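Of the protein chains in this complex, one is absent; all others appear in place.
Up next is chain A:
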């Protein structure tokens, strides 16, 4: 291999156009990434982020099809002459869903797979597997079946499985999006260790910017196929995608702009003093407390609800009520029983024992499915499971017909959530956020009093989440009750009145958002960590201090 004065990746005049596409997905991208850098790629869904990542190891266009003009060179190798498989020793790629990319059954075999394909000698493989197990802290999992691991463990194994080939560049597509806060910490700790100890160049695309920004050396912002890059502080000054600490810093006029909670904490002493002096309890989050004490009607009540899957207890004797006019967030680790609880409450999922009662009496599980959805609606974790028709328009018409709603109801709901989706599009061609909006509109056509959402924020960008939060608040305002499971603490801070924390199938905390999330370091939103005083969002801080001196 030739030497290249510290440049890992070089894109020159790169444009990518897929077959049948109206225009290029990437236009005239010039980007140079230096060796050992940690680069954070941000951008809305559909902005061309994934194509940019795919171009780095030649998956675009060798695997995906389409045309790429310009040149992509990785450590001197041009992807024009090298297929992704010929770059496997140079670029390691980890996808969004690690389980979908696993080829073998156990951790140890998975770590060895890439090296086997590269034809490394058996003794080299043995040594590298051991090194990698230690590097990522997964040595105790070596014999484990891949399917049995938690999300964070799977993501670390996926990273390890490309790392054994000793790549110089590591490309990660949304490595922490599906993970709970603790799992995300584990993965990020492993990644920063690689950057610091092994000088691996890392390119990460991530919607949850707040998790990664503090570690990034450079930020690449993709907007409609065009790319801007710069130092994090400079990019964040104007970026439309910014984590709460940055927004807080912009509002408070801190210089330099904070990139991490630690930076903001150090800059925020003055603001904290001002908060202590300000008159309390005018803030928006504190005002949206649920009326747990009385007044609000419970729309759905569960008593001693348990769910077993064979000998695994997913939900254990849960007592729960959800009230009219409230948004309740259900938080907890991956695999703590959130989905099982939601499905059991809706009545379509398994329930081993216990009772669920609607406000007007009766058990949703006893109702016919078509009637049940008019009382309790559920948007599952993979919303696409509900869609089977070839166009958005037909899906909407079908939803009106199923629910007996007036023709056009579903389409009107969809337009209110995300306007101007072309009715002739195939649902598969929608972005993650648009697809969620379509399924939400379909479920809302039945006008259920209680709406359950299983991980709706997964794969949504900042704008998508803001729209969702607004829709949910509006529904709550009309007296509906919403219960949603999520890992996204910032989203919870923006939208929920009440938080339930579930661990090993039992509810371990239940209370107003400001009390529950601020009492746990893993679940506290960034603004709460910086400012305290029960403030959860930048909007809270603005309302509390006012636009006055700070």
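Heads up, the rule we're going with is that a residue touches a chain if its C-beta (ideal position, glycine included) is under 8 Å from a C-beta of that chain, and two chains touch if they have at least 3 such contacts; residues count from 1.
We adopt the following convention: contacts and distances are computed from a predicted model.
Participant: Out of "Cytochrome bc1 complex Rieske iron-sulfur subunit", "SDR family NAD(P)-dependent oxidoreductase", "Dipeptide transport system permease protein DppB" or "Energy-coupling factor transporter transmembrane protein EcfT", which one is the UniProt protein name for the chain not included here?
Facilitator: Looking only at the record, the undisplayed chain corresponds to "Energy-coupling factor transporter transmembrane protein EcfT".
Participant: For a quick check of understanding: of A:41, A:91, A:396 or A:524, which residue touches the chain that isn't displayed?
Facilitator: Of all options in A:41, A:91, A:396 or A:524, contact with the hidden chain holds for A:91.
Participant: Give the residue, chosen from A:105, A:319, A:363 or A:470, that touches the chain omitted from the document.
Facilitator: The one listed residue touching the chain not shown is A:105.
Participant: Of A:239, A:443, A:481 or A:495, which sits in contact with the chain we cannot see?
Facilitator: A:443
Participant: In the whole complex, not just what's shown, which of A:43, A:114, A:225 or A:244 touches the removed chain?
Facilitator: A:114
Participant: Quick one: which of A:75, A:156 or A:372 touches the chain that's been left out?
Facilitator: If we include the chain that is not displayed, A:372 is the one touching it.
Participant: Just the residue numbers, please: which parts of chain A touch the chain that's not shown?
Facilitator: Those residues of chain A that touch the unshown chain are 57, 59, 62-63, 83-89, 91-93, 95, 97, 100-105, 108-109, 112-122, 125-126, 129, 140-145, 161-162, 165, 343, 346, 348-349, 368-373, 377-380, 382, 384-388, 399, 402-403, 428, 442-443, 446.
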